[in-house]
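Have a look at the structure that comes next, please.
Missing here: one protein chain of the complex. Every other protein chain is in place.
Naming follows writing order (A and B), and every chain is counted from residue 1.
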Amino acid sequence: MRIVFLIIFNLLLSSCDLSQLNNPYSEADPNLSILYSSFSERPKRLDPATSYSTSENSFLAQIYEPPYQYSYLKRPYQLEPLSAKKLPVINYFNAQDVLLSGNFSANKIAYSEYIIEIKQGIKFQLHPAFIEANRHLSSDQIEKLTQLNDFTEQGTRELIAEDYVYQIKRLADPKVQSPIAEFMKEYIVGFGEFSQEVKDKKKIEIKSTPLSGVTVLSRYKYKIRIKGKYPQFKFWLAMNFFAPMPWEANEFYQQKGLGDKNISLNWYPIGTGPFFLEENNPNQRIVLTKNPNYHETFYPSEGEQVDKEKGLLKDAGRKLPFIDKVIYILEKETIPYWSKFLQGFYDASGISSDSFDQAVQFSASGNAQLTETMQDQGIRLQTSISTSIFYMGFNMLDPVIGGDSEHARKLRLAISIALDYEEYISIFMNGRGIPAQGVLPPEIFGNLEKKEGMNQYVYNWKNNNYQRKSIEKAEQLMTEAGYKSGVDPKTGEALVLYFDTTSVGAGARAMMNWYRKQFEKIGIKLVIRPTDYNRFQDKIRDGSGQIFTWGWNADYPDPENFFFLLYGPNGKVKFKGENAVNYQNSKFDQLFEQMRSMDDTEQRSQIIQQMQEIIRHDVPWVFGYHPKRFALYHQWFENIKPSFMAHKELKYLRIDATSREQKREQWNQAVFWPLIAALVLFILVLIPAINAFKKRSRKTVQ
Amino acid sequence: MIKYILRRILYALPLLMGVNILSFILFFVVNSPDDMARMQLGQKHVTEQAVQNWKHQHGYDLPLLWNDRASSNKKMTETIFYQKSIGLFLLDFGVSDSGRNISEDIKQRMWPSLSIALPSLIVGLLVNISVALMMVLFRNSYLEFSSIVLCVILMSISSLFYIIGGQFFIGKLLKLVPISGYDTGFSAIKFLILPIVISVISGIGSGARWYRTLFLEEVEKDYVRTARAKGLTETQVLFKHVLKNAMIPILTGVVVVLPLLFMGSLIMESFFSIPGLGSYTIDAINSQDFAIVRAMVFLGSVLYIFGLILTDISYTIVDPRVRLS
Partner (left out) sequence: MIILWTDTLIYLLVIAISLAIFFIGKQPQMRRPIKKIGASKTGMISLVVLIFFVIIGLLDSVHFKSTESRTHEIISLLDYWAKPLREQGEKTYSAPFSTQLYSKETMTADDGTTQWGYPRLKFGGAHLQNPEAEWKMDVFTKALIGFGKGAGLFALLFIFFWITLHKNHEHFFANPTSKAVWFVLFTLISKTYMLIDLSMYYHVFGTDKVGEDVFYQAIKSIRTGLVIGSLTTMIMLPLAIVFGIMAGFFRGWVDDVIQYIYTTLNSIPSVLLIAASILMVQVYMSNHAEDFNSLIVRSDMRLLFLCLILGVTSWTGLCRMLRAETLKLREMEYVQAAQALGVRRGAILIRHILPNVMHIVLISVVLDFSGLVLAEAVLSYINIGVDPTTYSWGNMINGARLEMARDPVVWWSLLASFIFMFSLVLAANLFADTVRNAFDPRRAD
């Protein structure tokens, strides 16, 4: 009994006011503006050289700073200097290594050089690695450690060009296992040789080994040499892979025994960004704190036209960042997250499809707007189309559905028409997406709007809008393809196609049923083969799959990053590339090679249109859809603008902590009466029983 | 006694070996090291070289069970099986495929698991015993009949309904506790109340019924009749004699599960996002992190065997007639 009292007493102490019994947070410092967010999957590696997932990026992007970033407010996406002083100076050289100047044709270029100058006076975050003694710990000292915060002494130093070069060397080091190493080998001069050279050396020795293509020019200037012309390289320089890394980090973390305590670069980054990782407990929470050493950066004063109306320019010119702390909490399920968001314990939220029509409704004109209950709570909505595409791929090596033959092409086209992605979007995505007309999403160079951008093989232009061709057209195509009303002449039964998918779980059955119905419209029997992710990958790799759906998230906002998914020499089966459908068309390949090294000119746009036309004609993909992101955020949360490129938004965000506290209190009044009622009821039931028992025991005594 | 324990521990070795081989085979039949590498490396730009590198770094580039190319005395040892098993027996679980030290993680996640499982067990035991005692006390009355019916009804409801319902009513509608999450120290209490209440309620049905039969068996024995004949009241009989004697099977039953409490509850933990060992296991299965799964299987069997030994010992303590041999 005493224990129970103790627990109750403690409970009362820990939550003095009864209004927020359900508050999941214990620290309540009203003076700090803390942003509450969540992570659903524990980040596996927070090393900028190896991390390549969006979930990890949302942490890394706040901690590390590559030379460039995308403008927060401007669209289409634009590069701007971050830790660099200005955009890179690019020089071109011919095969004889002579600097090209004036007018010269692109095919003369053998090398390009990017010269990057960085800002002076930037400092790293405080970190024990910068103290000499900490890099030579005795095993006794290491034995005593449990976490990085156990180090009392922490230091810093100025950021220099050497640190950027060091990071590129790390990318090349086979022991680091950077996912882009193989890719960069094709471009950066001397990258492959360097990999070979340091293969058997210790990690720290890369500092003294030179990499011929990447050199330090001065304390604040360095140079990267690229084979040929590769205009997209500047976008890579805005990714975390090219963020600076101090050599001290390697020397510190490679000390024996630290890894066993999970003290490694994967878990405790060293960056120059606006935040540093204060607590990394992937089992429970991750805390980012404002970096006191952060260099002076200010809120942008220019943006899109609508940004001013939306109040996104209110903070123009103020020093960044605004938020003192970000607490990410492990939250695996969407339901608790959503409920907590509505209770005010999370500041922003996406919308799961299950709670969608609770939050959003479409007006008569088709615009999304918040429901009344949401508006009453002061919640705001932001929508934006992502730079990604989800498509259905046909394996072009397959004898039935693939290949260049006209029959197979017509079959694919018939399926393209029959698959009503408008319905898909409205059923499974609650209208959060737009049907794709080609390979490119909106906001990517070369994508055309309205009628010019229509896929005329699948759509008609009617009433100033896209209209899917009728199912009769698809049936006619089926007949032309040799499958009259879906009957396979070889078997005399319905044509059987195979659909490989990795989706399992609650929503999958409905989706699979939907796919089956779509194929049934033109008489095809679709067999669905759900597999786990590995088997699925195997099938794609050896080309034994037939139909599958896949998506692509852009690495950088350039058409090249989408068209290379269909480039012949990227074929999955033959060349282990990213062309999962193994599409091969020499005309397309030739156009691609031409397009990729061009700057964004009218001519490039024309080539892109030709490429779109080829793909629409050949139908290796059913262009699915481009998802639209809907984000909700509370009234106290300011300066949100969704960005699909680098996720550096955290430093721009602002939170009104006092207003939040008020609302939370208002929204979270605990309801006690049912508990009391249940207790009373229980006692009422018990009383007659006890009476009866007393009577009976009296009887037995008598 | 000590001799007995020593023998049991020796006997545990082949058991653990069997468990180890079984879990190894089960997971490698479906998962080749290549699969594991790809799983960990992510989706974009994964080359054959990267896969090889990963395998080399994590020690998966050896043959599975038998190394033909190694020199004679290394044919067994230069294999994935040997390399990955030897650490387990020393309770050094090594590094997970995603790069974290497993022992550290287990040490950390054990506490949340325990802080749900232990109170659930104790409170559940108290509640079940008192309900069962009440049923015996009020036997042959409407109260007993309705309690039995209630128990069967409670038993027939899937635990998922309890969790979903509890979260919905207590967390969302009444706002009495946070819906999910966890915190360290005393502030964890508010997160733990709901899961504990739910697991106690969902266990009442079967638990109370089981204890009731135990008590009833005891009530019908001769010594109880004698006690009653001595003039003891019904309550005295129940508490002094029946409860005391029935505690022996109850307690020994509890001892078996005690060590397994460390493993946590799979469903509870993932519903309430409590960072315990149960959700750790589920995550590992879902992300196919073989190193963690094997470590957890091994730990589970060690604890199970430990529980068996504890039970035997507890028998000797409560009942002096039992001798271990």
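In this section, a contact is a pair of C-beta atoms (placed from the backbone, for glycine too) under 8 Å apart; a residue touches a chain by one contact, two chains touch by 3 or more.
In this text, all values refer to a predicted model and were calculated from it rather than measured experimentally.
Engineer: For the unseen chain, which displayed partners does it touch in the full complex?
Structural biologist: The chain that is not shown is in contact with A, B.
Engineer: So which of A:A49, A:I335 or A:I540 would be touching the chain we can't see?
Structural biologist: A:I335
Engineer: With the missing chain put back, one of A:V496, A:I614, A:A631 or A:A692 would touch it. Which one?
Structural biologist: A:V496
Engineer: Of A:G433, A:G446 or A:G523, which sits in contact with the chain we cannot see?
Structural biologist: A:G523
Engineer: One chain is left out of this view; which of B:F27, B:Y82 or B:W111 touches it in the full complex?
Structural biologist: Of all options in B:F27, B:Y82 or B:W111, contact with the hidden chain holds for B:F27.
Engineer: In the whole complex, not just what's shown, which of A:L87, A:M512 or A:A692 touches the removed chain?
Structural biologist: A:M512
Engineer: Residue by residue, what part of chain B touches the chain that was omitted?
Structural biologist: 14-15, 18-19, 22-23, 26-27, 29-31, 152-153, 155-161, 164, 167-168, 263, 266-267, 270, 281-282, 285-286, 293, 296-297, 300-301, 304-305, 308
Engineer: Considering the entire assembly, which residues of chain A contact the chain that has been omitted?
Structural biologist: Touch set of chain A with respect to the missing chain: 334-335, 338-339, 352-355, 357-358, 361-364, 366, 373, 427, 485-486, 493-494, 496, 498, 504-510, 512-514, 520, 523, 525, 527-532, 535, 538-539.
Keep in mind that, in the parts below, only the chains that are shown with their structure count from here on.
Engineer: Centroid of chain A to centroid of chain B, CA atoms only: how many Å?
Structural biologist: 36
Engineer: Would you mind writing out the residues of chain A in touch with chain B in their complex?
Structural biologist: Residues 7, 10-11, 14-15, 21-26, 42, 44-45, 52-53, 174-175, 177, 179-183, 259-262, 264, 266-267, 281-284, 329-333, 335-336, 339-340, 343, 345, 533-534, 537-538, 555, 576, 578, 668-672, 674-675, 689, 692-693, 697, 700-701.
Engineer: Tell me, which parts of chain B touch chain A in their complex?
Structural biologist: Listed in rising order, the residues of chain B that touch chain A are 31, 35, 38-42, 44-50, 53-54, 57, 95, 98-101, 104-105, 108-109, 137-138, 141-143, 167, 169, 171-184, 186-187, 189-191, 233-235, 270-273, 275, 279-280, 283, 288.
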